[in-house]
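Before anything else, here's the structure in question.
With one protein chain held back, the other chains of the complex are shown just where they sit.
Letters A, B, C, D and E mark the chains as written, and numbering starts fresh at 1 in each.
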Amino acid sequence: MDSTRYQRGQEALARIHGHIGEGVMTALGDIAPDFARLIIEFPYGDIYSRQGLSPKERQIATIASLVTLGNAPTELKAHIQGSLNVGCTREEIVEVIMQMAVYAGFPAAVNALMVAKDVFEELDKTPET
Amino acid sequence: MDSTRYQRGQEALARIHGHIGEGVMTALGDIAPDFARLIIEFPYGDIYSRQGLSPKERQIATIASLVTLGNAPTELKAHIQGSLNVGCTREEIVEVIMQMAVYAGFPAAVNALMVAKDVFEELDKTPET
Amino acid sequence: MDSTRYQRGQEALARIHGHIGEGVMTALGDIAPDFARLIIEFPYGDIYSRQGLSPKERQIATIASLVTLGNAPTELKAHIQGSLNVGCTREEIVEVIMQMAVYAGFPAAVNALMVAKDVFEELDKTPET
Amino acid sequence: MDSTRYQRGQEALARIHGHIGEGVMTALGDIAPDFARLIIEFPYGDIYSRQGLSPKERQIATIASLVTLGNAPTELKAHIQGSLNVGCTREEIVEVIMQMAVYAGFPAAVNALMVAKDVFEELDKTPET
Amino acid sequence: MDSTRYQRGQEALARIHGHIGEGVMTALGDIAPDFARLIIEFPYGDIYSRQGLSPKERQIATIASLVTLGNAPTELKAHIQGSLNVGCTREEIVEVIMQMAVYAGFPAAVNALMVAKDVFEELDKTPET
Partner (left out) sequence: MDSTRYQRGQEALARIHGHIGEGVMTALGDIAPDFARLIIEFPYGDIYSRQGLSPKERQIATIASLVTLGNAPTELKAHIQGSLNVGCTREEIVEVIMQMAVYAGFPAAVNALMVAKDVFEELDKTPET
């Protein structure tokens, strides 16, 4: 195990997803512990830790991709929350999703907007701390 | 025809794609003139003309989507060129494509990097004016 | 806002989806009011309002596309209902879905048949008015 | 081998694709003769030979699906030609493709229109017999 | 109806899916009895009954395909169970899914691992008979 990559990945995961990222890793760890480690090492340790794009730009790219895939609502939800965490506004997230109607079709955009609506409504219900 | 939308769309098309956009519209106009008009009106007049994201952020989202689709190399080429036109660097475009390996798989990213390589090599061959 | 397109779109939306279309638009309007308007203007005002195909033929094309996408069960449900509204029979809808096994694979067709089954069963439970 | 299905499939194949269908079957036969037979038996013998939709309606569904897939230009070309063979007009084919921009995105529709353009131009070059 | 193919298909279906396969066929039979028959005849009677790959190798290919599609969790669940039935181990199924991160992206692999986790947990709850 490459401890630098793993540590760098955990930091990127925490920066983007906060505590929620840990929960997913625990669930994955039950069935595929090596894969849980690889997710921290490759996407977070190797990619999200790179320079060259701002954290906000990386989230815009990820949301665009997840809307286009159209079959990963759990990841989309996690990255909409993550986009807010790194400084995107709700309006910017909605703009990215709307733009995807052009490339991935209207059903992909409509379904993603419904996911965003859920994320925003949950946040509005959560009492400030 | 809504002349404001159409005009706004033509301006966005020219800003992103320069003269190359016109060529695509002419080719489409031969077989589906209404569709050529709708492309200017909806994606460019309704979406790319919106506030809320910078032109650079919109291109990042578009490149992420086209890499994820994986079956639109012509549009990807046009939007890599368009990204450079609105201020993205080659390094930023490469970063967006690399990140897509996480969501759309390595073949999608590798094939998109080969498209980017073609665009960059063509630009390097073109004499400055 | 182009009132003619919007009005034409609303008429097409009502013709295909009846009251159900309004509900989707209201839900979308909460998070992305401009996108709710764009859906009425572009798909319904610009595309479904065109001549050149019968309403029934347009629904056959839409169902084929949604079955092929395989990740838009809400839209598929809305368009199966819409197909019945514009004159398709249940048997014709089932035939279109079956044919999609050839192009989009059996899982796409099986899942779409299950959506159709839900729509038909709901209709059979609804008392005639 | 089920000779009835096979014969029924060959008739459907000839009705839709004419002589061109035979060429594809010969090419496939070199590498996977059983698969060449299965294509005649299942898609053509089992599906296209069914009642319940007109040949024109079946081609509309197929074109919609192939445009949505976006990665099968050879099959799309064959079925645009086949659509003309069973009575679709060029205008109807263009309408189906345009409508797919709503569900599969604009790149899918633009690329399919370019395929249609090729088919129509080849037909215009072919001397009448 | 080709009784040999149908019977061969039923045997393959039973060998892979056990009693669960019958349930799906009954549900499909309500809405599309011909399609229920075609599923037994083509995928099971024509493909899974072939020589040339071991039952285990065929399940590996199917799981890889269903993970890549990313929108067929019901079929994936059925084939994870089917893979165990023909002799794959849980570890082998997890390996195939992990490998799909390379080609279909991490969200596809993560979601498939969650489906596998559900299947394995259900099996652990079921009392041995």
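We adopt the following convention: a residue touches a chain if its C-beta (ideal position, glycine included) is under 8 Å from a C-beta of that chain, and two chains touch if they have at least 3 such contacts.
Treat the numbers as computed from the prediction; the structure is a model and nothing was measured.
Contacts of the undrawn chain with the visible chains, over the full complex, involve A, B, C, D, E.
Between the chain not shown and the residues D:Gly9, D:Pro43, D:Gly82 or D:Pro107, the one that touches is D:Pro43. Residues of subunit C that touch the chain left out of view are 101-107. Within the entire complex, the positions of subunit B that touch the omitted partner chain are 70-71, 94, 97-98, 101, 105-111, 113-114, 116-117, 120. Although one chain is not shown, part of subunit D still touches it, namely residues 24, 27-28, 30-32, 34-35, 38-39, 43, 66, 69-72, 74-75.
Just so it is clear, only the chains that are shown with their structure count from here on.
The centroid of the Cα atoms in subunit A and the matching centroid in subunit E are 30 Å apart. A separation of 30 Å divides the Cα centre of subunit D from that of subunit E. Here the CA centre of subunit C is 24 Å from the CA centre of subunit D. Listed for subunit C are residues 34, 38, 42-43, 50, 66, 69-72, 75, 94, 98, 101, each touching two or more other chains. Taken as a contact graph, the chains are fully connected, with every chain touching every other chain.
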